[in-house]
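Just one protein chain is left out here, and the rest sit where they should.
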Amino acid sequence: MSFSQRLKEDFTTTTIVLIAIAIVINMTVGQVVSMLKLPIFLDSIGTVLVGLLAGPIAGGLTGLLTNLIWGMITSPVAAAFSPVALAIGVAAGLCARYGLFKTWWLAIIAGVIITFFNAVVAVPIRLYMFGGITGSGADFMTSYMLALGKDLFGSVVVTVFTSNLIDKVATALIAWAIVKALPERTTDRMPQAKYVVSAA
Amino acid sequence: MPVIDITQLSYCYRENNPPVLQDVSLQIYSGQFVGIAGANNSGKSTLCYAMSGVVPHLFHGKFSGNVKINGISTLEHTVSDISNQVGLVLQKPDNQISGMRFTVFEEVALGLENRGFERETIRKRVSEMLNLMELSSHAERSPFHLSGGQQQRLALASVLAVDPPVLILDEPTTFLDPSGAFHLFSILQKLQKEGKTIIITEQRTDLLAAFTERVIVLQEGRVRKDGSPQNVLTTPDIETAGIGRTRYTKTAELAKKNSLWQTDHALPATLNETIAGLRIRKNTDDYKN
Amino acid sequence: MTIRIKNISFSYPDGSRALHNLSLTIETGECVAITGHNGSGKTTLVKHLNGLLKPDNGDVLVNDSNTKACKTGQLARQVALLFQNPDDQICKQTVRDEIAFGPKNLGFEKDKINLLVEVSLALFDLVQYKNHNPHDLGYSERKRTAMASIVAMDSPVLIFDEPTAGLDHLEIELLLKVFEKLQRENKTIIVISHDVDFIAENMDRTITLANGEKIFDGPVRNLFQDDSLLARCGLLAPQMVQLSKSCKLPSAALSPQEFISLVQD
Partner (left out) sequence: MLFIDRPGWLHKLHPFTKLVLLLLSAALAYLTGLSIGSLSLLLAACLLLIISGGIFSVSAKMVIRIFLPLILFMVPIHGLLNPANTTEIFSFHGIVFYREGLFFALKTLMQLGVVISASLAFVFTTHPADLITAVSHASGSISIGYLLGFPLLLLESMRERVVTIQNAQRARGLEIDGNIFRRFTSLGPLLFPLLIGSIVGIEQRSIALEVRGFKIHGPKTSLRLVPDSLLQKLSRRLMLTLAVILPMLHFFR
């Protein structure tokens, strides 16, 4: 079956609209965070939400498209990291399917797992495409690790993991809270929400 | 044969919830302009959904009875198929914009593209629709940059482009200002004259009285009244069903008490009916003396 | 609690002019409607009353203190503002918590919060829903929840943006009862609305804006009698005014009762 056929068969209209809305959520949440001057990004909250509500494939697609569209409207650099966003969505979907979003403390563990998936994909891109440096604040961390005598690979791994841990755990917790707060008539329509909601 | 034929329709959204529609039977005939009135939660939206196939296809509740559109049961056809027969316009203007097209013109064209019409036919048809809805000067703008009233007319143009014989509008004026609401109703009147069947849910009884030819009152999911606007909208007990009678009706009632009303005239629902029935001097000069 | 607006002008960062040289005074206990076209500056004006926006020029004085010197958080104790769409504010998982959100932010004592919440729930006929998720309810119940959450803040001035939109007849009657109660408590009520019939019967004074300027400020009747003014602000005449005009009454009636007394000898 071709990809587009699979899209048609697997994805209901509701799921398609959910993904589209989640992409916009990813792109606007940064505005709230910067309004409050908080040290997190939350720019994958929509991706994680789709993972929870509609499964890993839909979640991955949300992440991938978010960064590709970012690439078209802000800077092509964002598009280079689209595989990372895809990994986050897939990881969130898998975590939800295996019951890791049933309680708030399980959601924290899920956040750590998502951070791990994030690093597995982000490190090679950062390393081989950008030479380990992306021109952001996180580069200070990399240079500090290098100065301590670590090799480039190790430095990038540490940088990616630490700069994402708090953000992804916060993202996972908020996504969990949102799904819990959704009215039943909405979660009823979401193919995978039962893995999260039924624990209540 | 009625265009819409509903027999003993009952529906609830979830298994254990109380029913939203109970034993609704009604027939709507070709070319009618029908208003549906009722309090919030009286089942108006659900009835609109049932007449367009959204219920039961997109909500998985408990459905019994039968809804036939031009003799075809909604149960046996998909929402897409039914969309060729029935156009549905919803309450919130911006929620109905597809989000797939960057201009108003292309937005209206979407339904025709999706049904495989020829490019020239599409152009012609879209231009007609934009003219009819008075949106031609906005053809190249983004659909999201229109006002609420314009977006609602755009939604109407988009469903009308594929030429369904029946139009259902679910409280389309809630988020419009009064002149926008009036504008929408006058466009619907034009469409009725062209032969469309129009069904609209609406809180404002002055609009229902001025434009529709038949009003159905829903209360707790049942049909309570069905008749001409003047008959239905003037009875005092619709107020307990959450429907406010027009100020004209109330004025006439007071006039009756003060013997300022011609006894052979029924209670009015519109301005003209009121003027015709009042027993007062209708000239400024009379009041100067 | 007097609100004084002195020669304010305001432009948005993109340069579009929203308010121009506008002055007005609203006294304690008044019941004022603000009318005008979409985009005439109504919402921009009321955002100045609680300090969400600060004027580029001129001053807004709430109870003699300049909004430029106050934070919105403090001003919310004086002026409560309800936005049009309830879904822009609902953030709690029960109707009760949602209504308690405002009073909690204002730092009221627990007993006072409970009392205010219970009163608001009853006023808007929401007691049966108090433990429901607001999003499980219909639009008009969410709208009532949002209105209750503003009333529960117990501020002396209350502003409602399009309070009647989406409400049915019974719910509008309920809202009128709430307005009557607030009036008895000598609170100031400001309503932005397009609902001319509602304004005609229930408001004393109207302020009309066009293109960010005040084009009318006075008794409701004077606005509705003036056809050219109505046309300028895109309003239709209320039903009673249309009837009065058709019957060529020398002055327009605003309610059926008034109409009858005008035509009686």
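Labels A, B and C are assigned to the chains in the order they are written; within every chain, residues are numbered from 1.
Rule of thumb we're sticking to: a residue touches a chain if its C-beta (ideal position, glycine included) is under 8 Å from a C-beta of that chain, and two chains touch if they have at least 3 such contacts.
The shown structure was predicted, so the numbers you read here are calculated from the model rather than taken from an experiment.
Asker: Need the list of shown chains touched by the one chain that isn't shown.
Answerer: A, B, C
Asker: Among C:40, C:149 or C:208, which one is in touch with the chain left out?
Answerer: C:149
Asker: Looking at the full complex, which residue from C:24, C:52 or C:233 touches the chain that isn't shown here?
Answerer: Answer from the full complex: C:52 touches the omitted chain.
Asker: Using the document's definition of touch, tell me which of A:23, A:110 or A:123 contacts the absent chain.
Answerer: Only one listed residue reaches the unshown chain, and that is A:23.
Asker: Can you name the residues of chain C that touch the chain not displayed here?
Answerer: Counting only chain C, the missing chain is touched by 47, 50, 52, 71-73, 76-77, 80-83, 85, 87-92, 101-102, 105-106, 135, 149-150, 153.
Asker: Just checking the interface: what residues of chain A touch the absent partner chain?
Answerer: 2-4, 7-8, 11-14, 16-21, 23-25, 27-29, 31-33, 35-39, 42, 45, 49, 53, 61, 65-66, 69, 71-77, 79-80, 128-136, 139, 142-143, 146-147, 150-152, 174, 177-178, 181-183, 185-186, 189
Asker: Extract the touching residues of chain B with respect to the undisplayed chain.
Answerer: 49, 52-54, 57-58, 78-84, 86-88, 90-92, 94-102, 105-106, 109-119, 122-123, 126, 142-144, 155, 158-159, 162
The rule we apply is simple: only the chains that are shown with their structure count from here on.
Asker: Distance-wise, how many Å sit between the C-alpha centres of chain A and chain C, to the nearest whole number?
Answerer: 42
Asker: Can you pull out the residues of chain A that are in contact with at least two other chains?
Answerer: 184-185
Asker: Along chain C, where are the residues that touch chain A in the complex?
Answerer: Result: residues 93, 133, 135-136 of chain C touch chain A.
Asker: Spell out the residues on chain A that touch chain C in their complex, using ranges where they run on.
Answerer: Against chain C, chain A makes touches at 180-186.
Asker: Please output the residues of chain C touching chain B within their complex, sorted ascending.
Answerer: 38, 138-141, 165-172, 194-197, 234-236, 238-240, 242-243, 246-250, 255-257, 259-260, 263-264
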